[in-house]
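What you see is part of a larger complex, with each chain still in position.
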Amino acid sequence: MPIVELHVLEGYGAEDKRRLGEALTDAVRFVVPAAPEAITVMIHEMPEPHYYRGRTTRGGAAALPDPKELVRSYLAAMEARDLAKAEGMLGECFTMQFPGTVPMTKLKELIEWAAPRYRFVTKTYEGFDAMQSEGAAAIVYCRGTLSGEWPDGTPFDGIRFIDRFEVEGGKITKQDVWNDMGEVRGTARKAEVRP
Amino acid sequence: MPIVELHVLEGYGAEDKRRLGEALTDAVRFVVPAAPEAITVMIHEMPEPHYYRGRTTRGGAAALPDPKELVRSYLAAMEARDLAKAEGMLGECFTMQFPGTVPMTKLKELIEWAAPRYRFVTKTYEGFDAMQSEGAAAIVYCRGTLSGEWPDGTPFDGIRFIDRFEVEGGKITKQDVWNDMGEVRGTARKAEVRP
Amino acid sequence: MPIVELHVLEGYGAEDKRRLGEALTDAVRFVVPAAPEAITVMIHEMPEPHYYRGRTTRGGAAALPDPKELVRSYLAAMEARDLAKAEGMLGECFTMQFPGTVPMTKLKELIEWAAPRYRFVTKTYEGFDAMQSEGAAAIVYCRGTLSGEWPDGTPFDGIRFIDRFEVEGGKITKQDVWNDMGEVRGTARKAEVRP
Amino acid sequence: MPIVELHVLEGYGAEDKRRLGEALTDAVRFVVPAAPEAITVMIHEMPEPHYYRGRTTRGGAAALPDPKELVRSYLAAMEARDLAKAEGMLGECFTMQFPGTVPMTKLKELIEWAAPRYRFVTKTYEGFDAMQSEGAAAIVYCRGTLSGEWPDGTPFDGIRFIDRFEVEGGKITKQDVWNDMGEVRGTARKAEVRP
């Protein structure tokens, strides 16, 4: 039943509008238990000379990139070890935290830290969640399982992981990672140390 | 600049409207790089005889409870080991997955599984993220650090965790947990097994 | 899909609004092939000090009575031969035209004209159609079948009829009647005159 | 005073919009006793990417043809005995009922039935009424007088008639006819049988 009308300045693309249409629908569904089909969104566009605030027209700013897509590209670049490309997606104050280590700020540090932990790792995605936080950052979560090889060449897979990203102004500013590698390694080790 | 107008049937409380106002603002901010102060939300309420779909009036459904608050209450009940209360917040098909174990469906299973792993655990929250997914479920994330005691009484704290919840129709239907316990235990064990 | 918003002055009753909701829905359906469920009507009411035309507030006029109900009452009064009541529903310039006679303006004339044609007649309704014409009058059609007795006491029934009414300012100003009585009488007569 | 706003998807022609503007004005006038000049209709058009229901855009359906024009064309084709053209305007389940006969479904039947009743007949229209019913069908009434020749070549005219049509999905599905032919023939016959 609920009907949402959005008034925006002209200039957003069909993809931006699709994201707005979906986000506004879901914002309503977060509170009102209406079936999606019962929620209507209408976008009303205005050319600049049709909009005044404080007696003057205002230009509309370009849409923010989809943070989910940004994170996807970043993770793909990392998996391909294309550090230059990945670096280009990071904000100035980027920090990341991985299981069992201190926060790091450089991708190189991460690579060095990972070296003795696994030969390589590949992500299989189970799902993404993305939203605007009440602060400046958009939040993107992605979760799924890791597969790859331990330093000794033993393969592993099915290890659960989740990453949380903060994205501001189209740049990734924070990455937090949790996974079950420690559990798995622990179990393996426990097995090993058994007499 | 963007202005959002929401038309809904009468009957939502001030708290529901606040959640709608915030969610709609954030939905716009997810795409349009406007400062929050530049985004206006107007809620227009209609009594039932002012709204027709298919030639008939429709009653508005009661607002969904805030899933973030639901999760907070659930976690508090679990920490207090008030299983009855916690159980009351779970949907029929509830499943949960913790690090290093198979999916479980009963809180009792969880308690039994945890028994040999730690004496007790307390959560310190760093942040919650909540949103409506494109599916039926609302998603709530909470993260922070765990403190407590290992089975042998040794205290621990500062262990990072993150929980992901799915909430449908006011009930928790899924809980996924990741944390660094395995890393920490692994490290401890490694120390132990050193000659 | 289409959404209709109606802005009116406060003061219309739930029944008036229901009629507005239905009429507006059907106005859209007359042109747009949308399922009724896909058409939404929102009525926005304004108290008098919220509405200005020509710099001054305007009071809203009371709703017109439902012309369909007016016609129903009129026909019931006529069937019950409650001429005083029926007369009270007629406008000053009321005219009526029945099959095989000149236009009449008084209910008495009608009664006299009908006397040699049937002893009494009862209407069974099959349907009503009502709409606002582009002129001042609302139009009401009702159709169905007549039963009763011929002057000689022979019963008849199942004779198709249709009445068309014009209603202005809550009064009936015109009634046009068509039916198959002539066909039926003709057939009867033909039978009679056969040798 | 009342103001109607209609939100529709882009794609309707000027003629469709004129019909919407008129039908919406008349829908209001059916209930609110406002002069036509006091009723404003504004049509707001949206391109497809500006409209979302259930998180997805929806295409607008082509406007329904004006049922009044359809009926006019049908009656003209029938008068010109262009049965093929008339047939093309009929729905699959078309039925028609004329005075003094059983319901028919084929135009041929009608022609055969009419043959012994009149040589030809021409309609002079006095008025059309058209509206959307609450069901699927649009209703069109047309009324006026018939002129033509009886089987023996005697001319007649001024015989009142009314037709009621149901139109669904751009096809005529039902035609009901009433007229004073029986009255007139009856009168003629009565004269004849007088000694």
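For clarity, chains are labelled A, B, C and D in written order, and residue numbers in each chain start from 1.
Keep this in mind: a residue touches a chain if its C-beta (ideal position, glycine included) is under 8 Å from a C-beta of that chain, and two chains touch if they have at least 3 such contacts.
Note that the structure is a prediction, hence the values are computed from the model and not measured.
Given 4 chains in view, how many copies does the entire assembly contain?
So the full homo-oligomer, as given in this file, consists of 6 copies.
By our rule, only the chains that are shown with their structure count from here on.
Using the contact definition stated above, find the chains touching both chain A and chain D.
C
Counting residue numbers used by both copies over all numbers at the interface, does the chain A-chain B contact come out same (over half shared) or different (under half)?
same
Taking each chain's centre as the mean position of its Cα atoms, how many Å separate chain B from chain D?
Result: the chain centres lie 59 Å from each other.
Starting from the mean Cα coordinates of chain A and chain B, work out the distance between those two points in Å.
Between these chains, centre-to-centre, one finds 18 Å.
Just the number, please: Cα centre separation of chain A and chain C in whole Å.
Centres of chain A and chain C (C-alpha means) sit 64 Å apart.
In chain A, which residues are in touch with two or more of the other chains?
Answer for chain A, listing residues that touch two or more other chains: 1, 3, 22, 24, 26, 40, 42.
Could you tell me which shape the graph of touching chains takes: line, ring, star, complete or other?
The chain contacts form none of line, ring, star or complete graph.
Which of the chains are touching one another, listed as pairs?
After working through each pair, the chains in contact turn out to be A-B, A-C, A-D, B-C, C-D.
Spell out the residues on chain A that touch chain B in their complex, using ranges where they run on.
Going by the criterion above, the answer is residues 1-9, 12, 16, 19-20, 22-24, 26-34, 51, 53, 58, 60-64, 67, 97, 99-100, 129-134, 138-139, 141, 143, 160-162, 164, 169, 176, 178-187, 189-190, 193.
Under the definition above, what is the set of chain C residues touching chain B in their complex?
14, 17-18, 21-22, 24-26, 35-45
What residues of chain D sit close enough to touch chain A in their complex?
7, 44, 46, 49-55, 57
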